[in-house]
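Apart from one protein chain that is not included, each protein chain of the complex appears where it belongs.
Letters A, B, C, D, E, F and G name the chains as they come in the text, with residue numbers starting at 1 for each one.
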Amino acid sequence: MDINANPQPRRTKKIVVGAVAAAALAAGTFGAVSASAAAPAAKAPAAPRADVGDRDLTHSTHLTVTAATRAATAALDAARKENQRVSVAVVDRNGNTVVTLRGDGAGPQSYASAERKAYTAVSWNAPTSVLAGRLAQAPQLKDIPGTLFLAGGAPVQAQGAPIAGIGVAGAPSGDLDEKFAQAGVAALGK
Amino acid sequence: MDINANPQPRRTKKIVVGAVAAAALAAGTFGAVSASAAAPAAKAPAAPRADVGDRDLTHSTHLTVTAATRAATAALDAARKENQRVSVAVVDRNGNTVVTLRGDGAGPQSYASAERKAYTAVSWNAPTSVLAGRLAQAPQLKDIPGTLFLAGGAPVQAQGAPIAGIGVAGAPSGDLDEKFAQAGVAALGK
Amino acid sequence: MDINANPQPRRTKKIVVGAVAAAALAAGTFGAVSASAAAPAAKAPAAPRADVGDRDLTHSTHLTVTAATRAATAALDAARKENQRVSVAVVDRNGNTVVTLRGDGAGPQSYASAERKAYTAVSWNAPTSVLAGRLAQAPQLKDIPGTLFLAGGAPVQAQGAPIAGIGVAGAPSGDLDEKFAQAGVAALGK
Amino acid sequence: MDINANPQPRRTKKIVVGAVAAAALAAGTFGAVSASAAAPAAKAPAAPRADVGDRDLTHSTHLTVTAATRAATAALDAARKENQRVSVAVVDRNGNTVVTLRGDGAGPQSYASAERKAYTAVSWNAPTSVLAGRLAQAPQLKDIPGTLFLAGGAPVQAQGAPIAGIGVAGAPSGDLDEKFAQAGVAALGK
Amino acid sequence: MDINANPQPRRTKKIVVGAVAAAALAAGTFGAVSASAAAPAAKAPAAPRADVGDRDLTHSTHLTVTAATRAATAALDAARKENQRVSVAVVDRNGNTVVTLRGDGAGPQSYASAERKAYTAVSWNAPTSVLAGRLAQAPQLKDIPGTLFLAGGAPVQAQGAPIAGIGVAGAPSGDLDEKFAQAGVAALGK
Amino acid sequence: MDINANPQPRRTKKIVVGAVAAAALAAGTFGAVSASAAAPAAKAPAAPRADVGDRDLTHSTHLTVTAATRAATAALDAARKENQRVSVAVVDRNGNTVVTLRGDGAGPQSYASAERKAYTAVSWNAPTSVLAGRLAQAPQLKDIPGTLFLAGGAPVQAQGAPIAGIGVAGAPSGDLDEKFAQAGVAALGK
Amino acid sequence: MDINANPQPRRTKKIVVGAVAAAALAAGTFGAVSASAAAPAAKAPAAPRADVGDRDLTHSTHLTVTAATRAATAALDAARKENQRVSVAVVDRNGNTVVTLRGDGAGPQSYASAERKAYTAVSWNAPTSVLAGRLAQAPQLKDIPGTLFLAGGAPVQAQGAPIAGIGVAGAPSGDLDEKFAQAGVAALGK
Partner (left out) sequence: MDINANPQPRRTKKIVVGAVAAAALAAGTFGAVSASAAAPAAKAPAAPRADVGDRDLTHSTHLTVTAATRAATAALDAARKENQRVSVAVVDRNGNTVVTLRGDGAGPQSYASAERKAYTAVSWNAPTSVLAGRLAQAPQLKDIPGTLFLAGGAPVQAQGAPIAGIGVAGAPSGDLDEKFAQAGVAALGK
């Protein structure tokens, strides 16, 4: 859709000012019922441009949704093999949830718990079992919005840097939850 | 875990009072770090019971998380084939989100939109394109919390009754979004 | 309404794709003032169908609203007999509140407390008095959204599996609250 | 509990300053596990008092929780007789929800809708079907937090003044929802 | 407005069903700009009535807004005399805030703190300094939504029952805050 | 408390770096129960200072809480004289609520409505009756968080600039609400 | 725009009643697409005025947005020099956020953490490292909405009074975070 199909999207040299898109959009057509939440692919033939040097750009690395789904499914499968009912979430380094899976029969609290464990793991680039231990020294860490310092979250790293967190909740112990989360991470290492 | 493995869970005859579980739990053991959010599998050997007749029970039907993931992935694949970047959500008849997939490069607004479209479709058992048309007569329907009356949501039914909704958002038109959502529904019909 | 009256709703063999409902709805009529938030009962005479095998379906067990109301009322009556003013809530295993009763003269904090105690009890399938004790080992459990680790919540089980939680709040001690909650559970055991 | 059992609670002449309650509470005892969210019934033998004249007090009238439950159940029964699946809520004139009943098989959107319809009906002392019509002239009324201008809410009055609202949601039309809400009101008129 | 001017509003004998009000309202007139959020005073000449016995009604006692304002102002004045900058709130027994005063130069956190202290004091009918001490035994009390267990909240009672709470925040110590709150309570005792 | 008693607080020449306050605070003493949410008045005898030129400072004008209370009370009195039950709020130019008064018997929706009307009036420096008319051209203005475009809000100005808004809600028409709000403004003009 | 350009805005003598602005606004013109959220500068030629004495006004001191941006940038630069990735926020004494900067590569939790540290520092006029220590005596301070008691927040003062807080989050230790925040404060002392 509105992300250019250019195969090297990261070697951007220019930034087109918004006025261009406005021109393009004004030419778009929308049916009364089908109009939706996306910009048309129409391109403005000739419009003022403002170029931006590479120095103004930075990049972040993410799991593809396909990889994240594979990891989440692997975590769920690992739990199933031990007859545990859990929910699973994958959160990226920007703090956005990429995948959630509410396991059959998992407790209602497991869904939000899994998401927060994943968020916590990717925020500090560490398993939540380790982070929970750190609270002995700085208990207020757990007051940061969106976090949950319970075992069951594991970070996913690219060259040592965090790119995602996988969170699992619903098993009888946090150790089990985290074992399943690590199974999710392992599904990426191939 | 705490859902009994009984193969006919719906022909329940008895309800064990909570005191039993308390006894069971009191016998549980939790390590300092690994204690987690779930009940142990321990069973109380002998405890007072209170039986509940079947007349007090009802049942609801859900997609398994495996089926829901298959449907969501199918919707995402259908979008990909048309070079559209979307997010997908599956919501069950109880209003709980079962699966979310944030598509690569999809707009930030697509995630919440997909979830709300799915919620809307399962609530009224109709595609959101149809429901959007209904607003001409009752515009306040869209003020109900959690809903979004934009094309892109499709209901999943079992014998005519709604059991889930699939929502897609991020394509340039709601018609496209809904086409992909229907591809997700179709992946269940096999 | 939109749940089929079929007497064996759980032996579903087919899932009708959403397009069918769309056709049905398009034929519906809505008056300007009376249009409301529900699908019409109209049935589409002939429409494409997509069948879903049973393997894609799962089921959850609930208290009927009648049974849940009976339990909540019993809890309230038990409190009244001891001149205690409390509020009561019943939450199902999906985390949805089924019944709430704000008792005459109960403190304003009792309503939300009762709901959270019920949520907590059904999430971990244990009385909240037991769960509160577990915090000594894993204090972060109480940071999970929607929970409250105070005595007064009791689980309702079917064959050992949790199907609901009953929460009571407002009495001078949690032991009293939980005694009343257990009276609610007991009202189901007949 | 902490509401005095005095049979004429409305002819209050005195207000005891908080320091008294503090003394009473300081004498209370709480077990480690059972401590709960309520003040003990202990009375301070002798404490400074500050009297308040009646001119500083006003009173509000409420349905008892027993009456509200009766009304809500009557609304639910009326819907059942017509094979409609709905949720019901009763909200008092202070805006607090007194009773909620999530009907078996009712759509997930019905619970919050019922509560908001009840809130709207008691706020303006009119059926929501009437209030919805008023939006033609003042459409921003519907932007007030907590309201929903859809048919299905009915006010309960004492001598013409609103004391509660009953809201119903989930039937195929707002007219039906409101018919059931009125059945709830009628259950009080005996 | 819509509360009847009857001088004995608490000896209600009848409840008029909502349909009456609907008739009355339908006769109302609203200008396009001035239409607002309230029911007209018009009375329906002849309408079906449903009477409700007194057994269905209960009553709650409140401070008048005039008295509550007097108390809040007294608390603010007491703080001013000691050169302290604070905010003050009065919350009634239904949990609704009646008066708030943000003191000149008071810290931004003082406003919400005052409101929560008042809520806490009226919920448990005790000064928050006393309630804070109770956390040693039941630390989870402070997880109840809307509460704050810091000194500075004082209950207002009528015949021993709580009818309101006054909360003060912003002084260098909770003891000072509570002293000012008690000055607010004292302003009612005349 | 922590605002210096200097009589010309606006002619500030210097900004003391935070490290100073840290030193001061470290010297403070807090009793276990009475510790509260405020900095002690202790002054650091000798500490590094960093001066800030006036060019880094700006100032905003507010109503004193005493004046705001007078205005809100005047609005309430004006309503009372016409037998209308309303709530009143005063919001300052920073968007913070300074005073709220929940009128006796006012509808539950009036409290939040009054606050939002006040917020809207001070944001655009115009009565909300005027602003509501402007929606004909830009209906999305009303989607800005915290606003309400219903008559009943009036701006308070100092030399033409907005310094506060007064909002009233609960009367049968917005014209009445706004008349009472203007009475509140008039109470300041003396 | 709607703040008068008067060079001595703090020596206000008069308050013009809202009706004046209404007249002015009624004369304004708004194009269908460009209408926006602000009052026009038009002045009413002759309108009733109500004057307010200076006794009704008070003033608060703020950092200019330019100064606040300079301070935030300085904090970010200080972190960069030590190869730390952080986010920075500046909050004023009214509790409003003035500037936020999400640092490149900073963890997702750092943004909200920085804002809350800044809010906490300006609320109590002390570095959050000092305030965190104070929790040993009054742990409930951290339950006040919007606060975070972790090192990394520093107050900005004018003549000893707090006018803003600078918060930094994301470095491996709170000491580092606070060092960077102090660098931000130091950038103002020139």
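Following the convention adopted for this analysis, contacts are C-beta pairs under 8 Å (C-beta built on N, C-alpha and C of every residue); 3 or more make two chains touch, one makes a residue touch a chain.
Because the structure is predicted, anything quoted here is derived from the model rather than measured.
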item	value
Given A:112, A:126 or A:148, the one touching the chain that is not displayed	A:126
Residue among B:68, B:86 or B:150 that touches the chain left out of view	B:150
Full-complex contact with the absent chain, from F:123, F:159 or F:182	F:123
Footprint left on chain F by the chain that the document does not show	58, 60, 91, 93-95, 119-120, 122-125, 138, 140-141, 143-147, 162
Residues from chain A at the interface with the omitted partner, ascending	2-4, 6, 9-10, 12-22, 24-26, 30-32, 35-39, 43, 49-53, 55-64, 66-67, 94-96, 121, 123-127, 129-131, 134, 137-138, 141, 144, 154-163, 181-182, 185-186, 188-190
Residue numbers in chain B that touch the chain omitted from display	104-105, 107-109, 112-113, 116, 132, 135, 142, 148-150, 174
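Here is the rule we go by: only the chains that are shown with their structure count from here on.
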item	value
Chain centre separation (chain E, chain F; CA means) in Å	20
Sites on chain B at which at least two other chains make contact	2-3, 30-31, 35-39, 58, 60, 62, 64, 94-96, 123-125, 129, 138, 141, 144, 162
